[in-house]
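The complex is shown incomplete by one protein chain, all other protein chains being positioned as in the whole.
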Amino acid sequence: MPAFSFNDILLLATTLFSVGLAGVLVRRNMVFMLMSLDIMLNAAALVFVGAGARWHDATGQVMFVLILALAAVETAVGLAIILCLHAHGRPTLDADTGNLLRGWNHG
Amino acid sequence: MNPLPALVLLPVVGGGLAWLAEHIQPHTTTPARDASWWVVLGILTVETLLLVMVTFHHPAHAGPWLGHFSVPWIPAMGIAIRLDMDGLSLSLIWLSLILCFLCVFLATRQVTVNAGAFHFLFLATLTGIIGTFLATDLFLFFFFWELMLVPMFVLIAAWGHEDRQRAAMKFFMFTQGSGLLMLLSILGLVIAHYQESGELTFDYFTLAHTPLSPAVSMLLMLGFFIAFAVKLPVVPVHVWLPDAHTQAPTAASVLLAGILLKTGGYGMIRFNVMLFPDAASHFAPIAMGLGVAGILYGAWLSCAQDDVKRLIAYSSISHMGFVLLGIFTGSRMGMQGAIIQMLAHGLSTAALFLIAGAIQDRLHTRDMYRIGGLWTAMPRLSTAGLFFAVASLGMPGLGNFAGEFLVLLATWHVSPTTATLTTAGLVLSAIYALRMVNRIFLAASRPDQHPIQDFPVRQMAVFACIMVFLVVLGLYPQPFMMFSAPSPLSVTAVTSREGATP
Amino acid sequence: MGEILLPLLILCPLAASMIVSVSAGRMGACAIGTVACTGVGISAVISIILSITLLSGPPAGVLQVTLWPWMHIAGFSADIAFMLDRVSMVMILVVTIVGLLIHVYAAGYMRDDPGIARFFGCMTLFVAAMLVLVLASDLLCLFIGWEGVGLCSYLLIGFWYNDPANTAAARKAFYMTRMGDVALLCGLLLLATATGSLRIGAVLAAVTNGQLAPSGVNLAALFILVGALAKSAQIPFQTWLPDAMAGPTPTSALIHAATMVTAGIYLIARLHDLFAMATPIMALTAILGTLTLLMGACTALVQSDLKRILAWSTISQLGYMFLALGCGVWQAALFHLMTHAFFKALLFLTAGAVIMRTGHEQDIFRLGGLRHAMPGLSAAFAVGASALAGLPLVTAGFYSKEMILSGVWHVHFGLTREWTLSGHPLWGIALLGAFLTALYIFRCVFIVFCGKKQGTSATGRTSRLMSIPLGCLCFLSLCGGVIEMPDTLPPLHLFSTLLDPKTPLSHADEPIWLVLAGALAPLAGLGVAWVLWGRATPVMHEIPGQAAIIRLARTGWGMDALYDRVFVQPFRLLTWLTHHDVLAHAITATGRLTQAVSGRIFQARTGFLDILSIWGSRGTGWMAYLLGQLDNGRVRWYAAWIAGGLCAGLAMAVLS
């Protein structure tokens, strides 16, 4: 009998997911946004591991590894973009200020 | 070879040739610039020959239907290119051709900036119109109904007068928007038929026999009615007409007033009254009320206008109110009256617009105060103007009166009070017509009027032809009535049509 | 042979009108005059030939010609058909002969007017339309003539279009007659629905054998009566005739004296079987006739303009005819119509000549003592005046008026069971009218011709071309009436037998004093007029204007002002209101049809009618603006939307 039932894992994953989502919504700093994104992806990966355990099936593990790879790629590209933004004259890391693509008064 | 598809496609092909003709020698001397004009004239004559061929020797056993043509177009949806010609569509196509000749002789010569494109769009509109009159496949009808608007929109938006952009937008939005309602009705009818008989078809004749519950058929009929009401301008939705007419170039406003309004009337006869007879009879009182309202409101409004073209536009709203009234009286006499009124209105209003256009070309204004009396300066133009103003006020002996009398007689059978109310419209029409005559023709000429040259005799001869048409239509409408009766939708029509397939 | 002549009769003036108007620029004035006169002349000759053939034929003979079927549909059929019977024979004779004389006169009168081609084009067209009206055997065909006549009168009244007052008078005339035409059209529609065709014979047959309900008969008669009243400028519609004097005098003579205004009388006479069945309408016609007669006479009494006096006198004479029609003696009405055409045309033409020679002076108080300057014209005017007044035995007017008066005396309207209207009061007013007619016409004669010389001097001579017609008209006015004698005098009823051989019109028991009264009234009028204005020192040079009643009467009893305030002003306000198309604004106010972009609209134009459009487009603009605000470029805000969408989706799915 596995130590934790699928529901407990699900509960943990959901809390982790909402923490990550809240992180994306609340934090203004772009780097922290990326970190919260990573948390959300790991939460999803956790569900896969739990599901894999429940069905005694390796697919969960495989999906977990894939999701890790994706998270890594996301973060790498994110950081690269933040660097470019910074290099091309956007001083702060704040996601809200300095937005050129504003709504309807642009162009 | 069946003449019907040629009749439809020839104008747009001719238009292409005219456009090319203008482009082949775009920068040489004036005669070359008229190359596209000559091509258009050639195309129109060929078109008339085709029409003559169709009119005078249609296959004997075709019964009331003069010509039939059917080729599958989108088999999966049951859509086919079905073209059928009966008396009604033939007479309206004759009207369109006459008006096109008129435009070509009198109006399109003044167009200087890229005349080739102008002629192409002019003939493309004609294709749309002839297609609308001939299509008996609901999808094809809707296709031509929408296609007709695009070249007219471009004509108004590119070659119009000062406020043309907004007018073209309003024109397009109104007609296109209401067209969408018609789309839903067409689809409703087709799907109802499909669910009933399991056969997906857009053929007008088979769809005419779908059994529908009264509520559904009333709903579908309303969808069609609104689309045609916008086009016919029935009063509440007439808003686009005055702007479109005043801002359109002369040739476009002649086409618009002369024929595009008639597609609304034709649609009502073909797709309202004949497709949903019982729903139409239930709806008749409201429609007749709208008709009378149209007559009175249009006439009342044109009494207040200072702009010549706006006055003529509002007067055509009033005349089209008679057509609506006639169609929904339900009797054959009312229908005949409406058709005669459509023909007569086509001729008289087109001529009035040509005259207003000529005045605008010479004096660069449409404001009646600034035009002043033209009798001394331009006697020929003013006589023509007087004649057609008198025709539009419904002088007995001219076409308009014949139509209006028949409509009034048919309405009297239905309800005398409506008829008496409509006759009040006749007094109002006298008021606006004579107010116009006494403002720009029979009036003291303005002191600062620079010398303007009158209509050349050649153009006056063209006007004389229209005058003769109107007098003949007024004094001897009998052949037109026999000739342009819409063919009955009875089963015989279907069987006889089957026999006539090529 | 008749079948060819009848259409030819109408074709000649039509052809003349075509030739004249098409060749407007190229023909000289006299050439145009001759073409017009020959056109009308030929039709006059034809009408005489036709009359002879008709009279030589059987008494009730009718010449029928159907040219072509006009409208034949289920339930209604109308053709272009003409017929000539005794009634229309009289009319075409009047129209063509008086028309010819007036055309000859006009050729001289209008010779130096630049628009002579347009003038004669319209005059000959008018004669053609009148002939169509008179000869039509299908009421719809009659309607063509009816409206054609109205159109020509509009064109001719507004002939000198440089002066806006003339064109305004022309439009007023057309609008008033158009209202009558609309009423007549309703009558035709009613008859057409009831009887399925508008042939006069068929309609009268259907009415007599009761195919139409009594209420329907009354209604149709009323509609036709209103049409006739408008055309003949009777009580409710009389304001347009005095203003119609703005046209050239030959037009007034032909249209507003001899022919057009009598079209209404001809129509009612033609449909007398229908009217006979509608007694209340007959009573109404009689009463309206008497009222118009009295009102016309009183107003003419105070007018100062020569042509306006004649206009009001025409209205009052037409009142006589309507009275006769109301009392059922339509033969008397037609007879009076004929004689009236003669002497009123004479009066108008003479007045025209006088005005032309005194340099367009129309005010009678500035014309004085012209007797010496133009003896011929004075004599002609005097003859016309006496015929109009109806001086006994000598003038035609006396016999026709006498015939009407005797007809009126004997009539009894059984309106309702207990209330019958007898003819005596009407006869009394008619007699008073005769007296007043004599009074105002001789007032005019004495002031213009017999008083001492006033400022204006007469120049030149009336050309021969104009004096011949005057001569003929004098002869017709004097001895035109002998063909119909009242019974007390030698019983000569040529005219009534001519008209209606079936029912001889003889009142054997007619009291002798009736004729005497009819004779004495005009003489009394003449005497009083001589006393007031004829003597060297006239008692009242001019009726003191300060009396309010006089001033009111001078302006046609204020009816003009009343109509203006009741009808014209509100109509003008209504049209102003719709100057910017109330309905259009209401419709465009549904938002996206106007420019949807809200930016330009907020500072849009103000004004009550535009609030609607602002509200509509602002609604759409506001929605679009709000959505635009959401799109503010902040990532977290978009992420919030996604989270919100997720939660909403989950909530909807799991909970529902």
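First chain written, first letter: the chains are A, B and C, and each begins at residue 1.
Heads up, the rule we're going with is that contacts are C-beta pairs under 8 Å (C-beta built on N, C-alpha and C of every residue); 3 or more make two chains touch, one makes a residue touch a chain.
As a convention for this text, contacts and distances are computed from a predicted model.
Its UniProt record calls the unshown chain "NADH-quinone oxidoreductase subunit N", which is the correct pick from "ThiS family protein", "NADH-quinone oxidoreductase subunit N", "[acyl-carrier-protein] S-malonyltransferase" or "Formate hydrogenlyase". Here is the thing to keep in mind: the chain we left out touches A, B, C in the whole complex. Check B:Ala6, B:Leu20, B:Val150 or B:Val472 against the missing chain and you find that the one touching it is B:Val150.
Against the chain not displayed here, chain A makes contact via residues 6, 10, 13, 17, 20-21, 24, 30, 33-34, 37, 40-41, 43-45, 47-48, 50-52, 54-55, 57-60, 62-63, 66-67, 70, 73-74, 77-78, 81-82, 84-85, 88-90, 95, 99-101, 103-104, 106-107.
By the touch definition given at the top, chain B reaches the unshown chain through residues 73-77, 79, 114, 117, 139, 142-144, 146-147, 149-150, 153-154, 157-158, 165, 168-169, 172-173, 176-177, 180-181, 183-184, 187-188, 190-191, 194, 200. For chain C, the residues touching the absent chain in the complete assembly are 592, 596-598, 620, 623-625, 627-628, 630-631, 633, 635, 637-639, 641-646, 648-650, 652-654, 656.
By definition in this document, only the chains that are shown with their structure count from here on.
Contact topology of the protein chains: linear, an open path with no closing contact. Chain centres computed from CA atoms place C at the largest separation from chain A. Inter-chain centre distance (chain B to chain C, centres taken as mean C-alpha positions): 38 Å. Rounded to whole angstrom units, the spacing between the C-alpha centres of chain A and chain B is 65.
Residues of chain C in contact with two or more other chains: none. Taken together, the chain A residues at the contact with chain C in this complex read 21, 24-26, 28, 33, 95-96, 99-104.
Those residues of chain C lying in contact with chain B across their complex are 21, 24-25, 68-76, 80, 140, 143-144, 146-148, 151, 154-155, 158, 161-164, 167-168, 170-171, 174-175, 178-179, 181-182, 185-186, 189-190, 192-193, 571, 574-576, 578-579, 581, 583-584, 587-588, 593, 595. Interface residues of chain C facing chain A in the complex, by the touch rule stated above, are 628-636, 639-640, 643.
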